[in-house]
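Can you keep this structure in mind? I'll have questions shortly.
For this view, one protein chain was removed and the others were kept in their places.
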Amino acid sequence: MADEESARTPPLGSGLSAVLDSVLEQARPTDGGEVAGYIPELADEDPEQLGIALASVRGAVHEAGDSDAEFTIQSVSKPFVFALALEQSGLAAITRHVGLEPSGEPFNAISLEERTGRPLNPMINAGAIVCSSLIRGDDAAAKSGVIEAGLSAFAGRTLDVDEAVLASEAATGDRNRALAHLARAAGTLASTAAVATDAYFRQCSVNVTARDLAVMAATLAAGGVNPVTRERVVSEDVARWTTAVMTSCGMYDASGEWLVRVGLPAKSGVGGGIAALQPEQFGIGTFSPRLDARGNSVRGIAMLEELSERHGLHMLEHRAAPLSPIGEISVGGDGSASAGDDVVALLRGDLTFGNAEEVLTRLQPLLESGRHLTLDFSAVTRVGEPAARIFRWAAQAMGDAADGRPRLELRDPDGVIGA
Amino acid sequence: MADEESARTPPLGSGLSAVLDSVLEQARPTDGGEVAGYIPELADEDPEQLGIALASVRGAVHEAGDSDAEFTIQSVSKPFVFALALEQSGLAAITRHVGLEPSGEPFNAISLEERTGRPLNPMINAGAIVCSSLIRGDDAAAKSGVIEAGLSAFAGRTLDVDEAVLASEAATGDRNRALAHLARAAGTLASTAAVATDAYFRQCSVNVTARDLAVMAATLAAGGVNPVTRERVVSEDVARWTTAVMTSCGMYDASGEWLVRVGLPAKSGVGGGIAALQPEQFGIGTFSPRLDARGNSVRGIAMLEELSERHGLHMLEHRAAPLSPIGEISVGGDGSASAGDDVVALLRGDLTFGNAEEVLTRLQPLLESGRHLTLDFSAVTRVGEPAARIFRWAAQAMGDAADGRPRLELRDPDGVIGA
Amino acid sequence: MADEESARTPPLGSGLSAVLDSVLEQARPTDGGEVAGYIPELADEDPEQLGIALASVRGAVHEAGDSDAEFTIQSVSKPFVFALALEQSGLAAITRHVGLEPSGEPFNAISLEERTGRPLNPMINAGAIVCSSLIRGDDAAAKSGVIEAGLSAFAGRTLDVDEAVLASEAATGDRNRALAHLARAAGTLASTAAVATDAYFRQCSVNVTARDLAVMAATLAAGGVNPVTRERVVSEDVARWTTAVMTSCGMYDASGEWLVRVGLPAKSGVGGGIAALQPEQFGIGTFSPRLDARGNSVRGIAMLEELSERHGLHMLEHRAAPLSPIGEISVGGDGSASAGDDVVALLRGDLTFGNAEEVLTRLQPLLESGRHLTLDFSAVTRVGEPAARIFRWAAQAMGDAADGRPRLELRDPDGVIGA
Partner (left out) sequence: MADEESARTPPLGSGLSAVLDSVLEQARPTDGGEVAGYIPELADEDPEQLGIALASVRGAVHEAGDSDAEFTIQSVSKPFVFALALEQSGLAAITRHVGLEPSGEPFNAISLEERTGRPLNPMINAGAIVCSSLIRGDDAAAKSGVIEAGLSAFAGRTLDVDEAVLASEAATGDRNRALAHLARAAGTLASTAAVATDAYFRQCSVNVTARDLAVMAATLAAGGVNPVTRERVVSEDVARWTTAVMTSCGMYDASGEWLVRVGLPAKSGVGGGIAALQPEQFGIGTFSPRLDARGNSVRGIAMLEELSERHGLHMLEHRAAPLSPIGEISVGGDGSASAGDDVVALLRGDLTFGNAEEVLTRLQPLLESGRHLTLDFSAVTRVGEPAARIFRWAAQAMGDAADGRPRLELRDPDGVIGA
């Protein structure tokens, strides 16, 4: 009877899985595109594979289709290795070697910044190779060890290398070797060209699944903590910087249009994978081997566009203005109508720098009436530090009333307001 | 006595004003930079003027310094006229004339997209002139009328033109005339070159204040509704598209670094103004005439950097993970311990596509136990439509229990969940 | 009978005309190419017109086909107006406004030299417009007067303007107006943009024939003197500088290949004309309206290639080494065998810096034997000034012999050796 019941009833959490299923099936008939041909080993992929996964910053993972099929990560590795380099050396050190600007150029562009010799950003091959060279390690093997450990931490499982693809990359990598030599000549490569390309080819040959990419992207969305393993992989700053570069440069010379139309910072690879994220909310991984002329997975793009357009997941989507952060206001104290009556204002939802001022401005008349004001944060789900600072400043600045009690008190049972 | 009291007590809402004051005073000693010299009329500005204003999406405006000093809007007009063109003709029509890609080039770059002849984006001069040409109107005067009305609606007051600066612009505008002729020759200008540049020079000569720029930017942050006048100026889609283009292209060839370091979509003008915003939260306007080599206000940049860095206002700032959206869970009904007991889950805060799944997944066991589940949205401040859709789907999909009552009910006193 | 005789006998000088006829008929079936469409007025030309003319530096003109059909000169005017500007202001003044470098770019390229704002060379439109602006005259009419008089002097007849084409140019000239404004903004245009383009459009609309172009080019080949009218139009320096720029830049981004394969400095126009020359020998004009993708006359190119390849007219063609410049050597004097016998060496042909040394070196033993040496220049057709200087130096340096007579005398009945 219970079995019968559950058979009849879809699991409640399956709303999101149903969305993914629907998006995937809608993309399935999309034809066009070709499996990457330039690396012979990639040309053997089954072109019809199709998978998607979504990982929330709270650790739930939803999947549809071939979300567990393995493929090589290729350029999707770039933002994550950039993040590892940032974590290791900091923004100032890394940006001495690679810029942060969208280039208006394709992935294999050879131009370096005129004055500095830096590749324009870490998402183009030249910049990615420089990032690989910056990873700690005296030789390619040492660097590769650090990179593979880092990518595994992002994914939450031990990733390994597809040796056949690696051999194929190394045999056909003249352009990437050229980029390495150019960067070396310009003084921005941190190793010999050979060490950098060996590490880079190996990083591109790491096997992942769409699920892995979802978790990796969700780690950036969650501010650097893998939401499944709870391991901190990189700092919040690093996650933000990396997300920012994905936002402006992740889709090469189509990054601007992608931000307008889709609004999910993303990075694609010629292995057929794409990693995308909505900051603070979720990561998405997609897999489908057929590529468009720019080297992006045709059906991966289609699924992400559909998610954004139909489901409103654009990072700049304007959500209806929230209700006021001020809920119920109750007048308490001993019930007498004296000027000294206590007033309690129940705050709610998400308090930001942008609405903290509303709370204080609107409650100003109450305080000027001479009453004691208590701000109750128990229904507040989050207070950004900038807003918290304003509340703490106000409580202190108001000082004590004539009766010696503070004019403004903060009631914060969950500790959201900080110290 | 009351006077004495209020003299002693800072206004509660002044937390934010104190922040602005502090940021402004910190920037005041910053020297370097020159008042724009290329338009003679601009060279007469008092170089020491300094102002800032912040307008929240709920309509509060905070100001410091010379926030009411007038200056010409110059290139800060670009995103707003782009928005007006989008509002009038839609994204598809406009992008036949101008691209959306960061160019890696300075503001006065002359390159057009090879295949299409489009300027690379609407933030460089060529693209802005094309946008001006796209505004409705048979001649420059008609177009200028539409543009000035539109900018005034963004600012919430009637703006007028500085005729002396206009004459100066027109007399020295050879490069801009060149850009117009180039776009005309490429087939992407929607008027003659003369009409387009006349309208463009006039739009650049509109007088604004830092406060105006704050309100204009806040209108984009609020999804197209002027938060002070409550007038809808452009649609949510237009506000989002415009913000996206400011994000990737607003700071010309430093846009990528700006997004990494500051993270407030912004647009500067050689008149000394900058408009910036944090989507869904606030707009900021700054004014200080001395410019760096790239034509950005030196102290305007300094104030925005300070706000972002010290006060954590980066649009990709990771705020501490919020408390769970599920607050108190109460078991009700008649108090009997029967399997059919009603359970009420109090949801709270901001419900998104990203955490809707958490609510449903975590409550699944309750429902499988056979109980009636009510989700109480009364402490929820906002539900994004994608999340709302998932809740509505779930309520319908669960169907009725054996007793004929729905297995899942949504209690929504404020109507946040929609229909 | 005399008539019969002459009918049977081809005119002797017709060898060259027969070459032109043959080259023209060989090119006639060449199809491909389109009449210029971008100026409506040009599109009406009869596409099958075909003419060629060759003018020698000694003033003979040979023609074949439609060598007297008129068409507008268009870009073929560029080297001649550049020459007029050079003649007027000198190389140093002109090169402050326009460079001398091949650009590797097409005719309508918009790039200006980074540091100086100069168009890269006077053969691309931007550089040509700058040259027009440099021509003396307060307004466009004055400049046009100077230009038309100058072009007429090059052609040896009064040329006039095709007003219909001029109107058409002016109506569709957005790109050229853009180039003028860009140069103006960069500070390299010597008039307003409107004055420069008015003069430029008018110069492009001057009517010429293939015969005119041949004479114009021959004027450059002859060192600046029109070989038909004997009028000096520009100085030798100007003719050389202009020929040099035609050599490196005349065929836009195919100039290098043209120099390798054809080796006749040339300039083409979208009116269907081409002017070419072999320095010191002749000028050629061709006319055929159908153009290739680069805007060059398809059959004009074919005729010039044929002339160069089959008839060895490449300017760098290696001609068989000439006979020695030293002809007969006679021992004279009174016939006695004394050491003081006079020796007369008959020099012949063209004496250059490169073979003057041979003369002196080979005759050194004669002089060392103590004889008087006389160099007889009567069979010499030309002595370059550098060579003449060497001979004059030698005569002076040798001084007198013991008998008081000069050791070395120069006999120069035609005055080829100069003073």
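Structure notes:
Each chain gets a letter, A, B and C, in the order it is written, and its residues are counted from 1.
Here is the rule we go by: a residue touches a chain if its C-beta (ideal position, glycine included) is under 8 Å from a C-beta of that chain, and two chains touch if they have at least 3 such contacts.
The structure displayed is predicted, hence computed values, not measured ones.
Partners of the chain left out, restricted to shown chains and counted across the full complex, are A, C. Among C:50, C:151, C:178 or C:394, only C:394 touches the chain left out of the display. Within the complete assembly, C:99 is the residue of C:51, C:65 or C:99 that touches the hidden chain.
The omitted chain makes contact with just one of the residues C:259, C:276 or C:304: C:259.
Touching the omitted chain from subunit A are residues 110, 174-175, 177-182, 184-185, 193. Interface with the hidden chain, as seen from subunit C, comprises residues 6, 8-16, 18-19, 56-58, 60, 62, 91, 99-105, 120-121, 222-224, 236, 239-241, 243-245, 247-249, 253-257, 259-260, 263, 278-282, 311-314, 316-323, 325, 327, 348-350, 352-358, 360-361, 363-364, 367-368, 379-382, 384-386, 389-391, 393-394, 397-399, 407-408, 414, 416.
Note that in this section only the chains that are shown with their structure count from here on.
Taken as a graph of touching chains, this assembly is arranged as a line, each chain contacting the next along an open chain of partners.
Ranked by how far their CA centres sit from the centre of subunit C, the chains are topped by A.
Shown for subunit C are the residues in touch with two or more other chains, of which there are none.
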